[in-house]
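Right, I'll just put the structure down here and ask away after.
With one protein chain held back, the other chains of the complex are shown just where they sit.
Right after this comes subunit A.
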Amino acid sequence: MSDIGPPRGTGPLARTEARLAWGLLTPTILAVSLVVILPLLAVFWISVKPVSLADLRAPETVVREDLRGRPTVAGDEATLRYRLRNSSPTSEITGVTLTDTWPEGLTLAGDLDPRCEIAEGELFCDLGDWEGGYRETLNIPVVTEQAWFDAGRDVADDPVEVDGKASFVLANSDFTMKNFVSVFDGGEFWSVLGVTLFYTIFGTLGAMIMGLFAAMLLNHSFKGQGILRGLYLFPYVAPVIAVAFAWILLFDPFSGSANALFVQMGLTGQAINFFGEKPLALLMVTAFEIWRYFPLSFLFILARMQSIPTDMYEAADMDGASPFQQFWYLSLPQLLGILSVLFLLRFIWTFNKFDDIFLLTGGNAGTRVLTVNVYEQAFAVSNIGAGAAVAVVIFGCLLLFSVFFFKFMSKEEGL
């Protein structure tokens, strides 16, 4: 007798559905893990490797073969020369061997290098280990025969084979904590972190407050509202590189219109270097961030505002609430949900922002944030390992934020 009751576990229909779901998701999962997960793991790997930009090319053996002595008739003496070198200035190549077909019409005259031997028309040399930057010239004295001139060939015509085991720095088992030490070393890291936090917090808050104002402006129907809404989105929609250069030009210390305007209005006596002076540059990039992203906040807030039922305001009006009171006691509490979600998401995104500061100041004048530091370390100082270490720090911060975010999001519906 079998139990009678509701079925347990997954039935065949549910299994088919799950299989289909995974089938539909597989391409995405594959693509994303190839370009997101794998690189992330790679960043962790690189961050503990002593690797610089120059190490990215695996060390190679370079060989050039030629015949010296200009033999003109049979019986002339000449030297068969192999110039050998390790292409990498730092990495070692082990167990280097050279193999080459012995050129027809040449005979050995004198001593062969002890590491080499000639057998069955083949030259074979065991050259041992080469440290970084190793160079050597191998000279083999030869006598030419008539056959050499008959063939009329050059020694470089047939390729030389050189084998060796290069240890590629990204693949070997050399690990170091130096990257992390150099990241945290000195006061630089903390000042970078401070700048990042300033930029992130004020950029996010500023964009949200501006967005709130813009949303309140446009939460009225009037002629031309659509046009204004479109116009106010321009900073966000335009390519960042275009608007960043427009800002740089506008605030140029020598030929910028903003400076000319300020001088003309008597606000300042001499030209101000907006993106080049220490505290001002940070304020400017934060202002740029606010300017560029207030449209996004305003769109979200406006969407939420338009869904607040108007009868609440009518009731408040009847009860004698003034416009400011209505805003403070009705609109704000209604908007609190979207505002907090927006704040968290924008906070993370501003923290991750790279292009804006990179284009405006390149991280100079006290505006270097963590993301720009990754680029600086990896490409300007060409220390890829240190760049990856900064990236790991960024990723750690991100994980911290997202734990907070998901805790919060489970309470907040929407988005």
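Quick note on the criterion: a residue touches a chain if its C-beta (ideal position, glycine included) is under 8 Å from a C-beta of that chain, and two chains touch if they have at least 3 such contacts; residues count from 1.
Assume contacts and distances are computed from a predicted model.
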Protein name, per the UniProt record, of whichever chain is missing from view ("Iron complex transport system ATP-binding protein", "CopC domain-containing protein", "Carbohydrate ABC transporter membrane protein 2 (CUT1 family)" or "RNA polymerase subunit sigma"): "Carbohydrate ABC transporter membrane protein 2 (CUT1 family)"
Residue among A:Val62, A:Ala260, A:Ala315 or A:Leu336 that touches the chain left out of view: A:Ala260
Residue of A:Leu127, A:Ala281, A:Met305 or A:Leu342 in touch with the missing chain, whole complex considered: A:Leu342
Residue among A:Phe175, A:Phe245 or A:Tyr329 that touches the chain left out of view: A:Phe245
Residues of subunit A (touch criterion as defined above) contacting the omitted chain: 14, 17-18, 20-22, 24-25, 27-28, 31-32, 34-36, 38-40, 42-43, 46, 56, 170, 213-214, 216-217, 226, 228-243, 245-247, 249-250, 252, 254-257, 259-261, 264-266, 291-293, 296, 299-300, 303, 320, 322-324, 342, 345-346, 348-355, 358-359, 371, 374-375, 378, 384, 387-388, 391, 394-395, 398, 401-402, 406, 415
